[in-house]
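Below you'll find the structure I mean.
Only one protein chain is missing from this complex, and each of the others stays in its spot.
Entry: chain A
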Amino acid sequence: MAKPTQPMLDVENLKVRFRTLAGPIEAVRGVSFTLGKEKLGIIGESGSGKTMTGRAVMRLLPKSAEIIADKLQFEDVDLSTATERQMQSVRGRRIGMILQDPKYSLNPVMSVGQQISEMARFHLRVGKREAEERTLAMLEQVHIRDPHRVYRLYPHEVSGGMGQRIMIAMMLVASPSLIIADEPTSALDVSVRGQILELLDEIVVSRGIGLMFISHDLNMVRSFCDRVLIMYAGRIVETIAASELENARHPYTIGLLEALPRIDAPRDRLAVLQRDPSWLEPTR
């Protein structure tokens, strides 16, 4: 496990609330954690607030959302009071995010190569030629076969896994110091996934950055991350060293481990989690 370092991100009692016609919805209900130069995994039930936690840090939430926190500090920036203008210099440049819906987040009327190029021109202030060369190198780095062909493709013409890697390439051109990766490899096969994880690992270690890694893949988080937060219904129910995941205590975490299909232990039906209403209460 990585040595604890000075946290670059400090989150205390974060809440995210949505105003809807049917009344308020509290998607994140008091989340606290710190993140240093490490790989922090976030797993948890679908709908438990993982994405909203990541987006709150970027202040990338719809207008109907309200962010409340006792503390939301990133390096020297107080994210809870920063102006929209200050946020623009943080987003993308200092905090990079890989979104869960890659294709939806790309501009549909611009080729994927052009989009990465624009990012490079914007963040690195390089000329058109150089931006193009960097883009091709970036596509190669994320293991896209045939970067020249893919450069010209529009988002609807790339496969699911290619879209994910294009998002990763786009995020990496700016060299952020904190990366929030929301399901960055869910559409990748094991061989490409291994290469992308290696690339992320190399960047985290060599550039000394922090990585928030949201994923459903327990096995991957176990082997890739240093620490893991487990979320349930808008709260963190357990924090554990990734290597200790086997010894998780919370019944939700244990239930997750049991629900995994296993190629070495086939069965007719998978174990299903029995949810307990008491899990909704804050843990003491």
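Simple rule for what comes next: a residue touches a chain if its C-beta (ideal position, glycine included) is under 8 Å from a C-beta of that chain, and two chains touch if they have at least 3 such contacts; residues count from 1.
Note that in this section contacts and distances are computed from a predicted model.
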- Which choice in "2-oxoglutarate ferredoxin oxidoreductase subunit beta", "Transketolase", "Glutathione import ATP-binding protein GsiA" or "PadR family transcriptional regulator" gives the name that UniProt lists for the one chain left out? "Glutathione import ATP-binding protein GsiA"
- Item | Touching residue (missing chain; options A:Thr83, A:Ser191 or A:Ser206) | A:Ser191
- Among A:Asp78, A:Glu157 or A:Asp201, contact with the omitted chain is made only by A:Glu157
- Of the residues in chain A, which ones touch the absent chain? 18, 20-22, 25, 43-48, 51, 62, 100-104, 145, 149, 157-163, 165, 183, 186-194, 216, 218-219, 255-256, 259-264, 266, 268-273
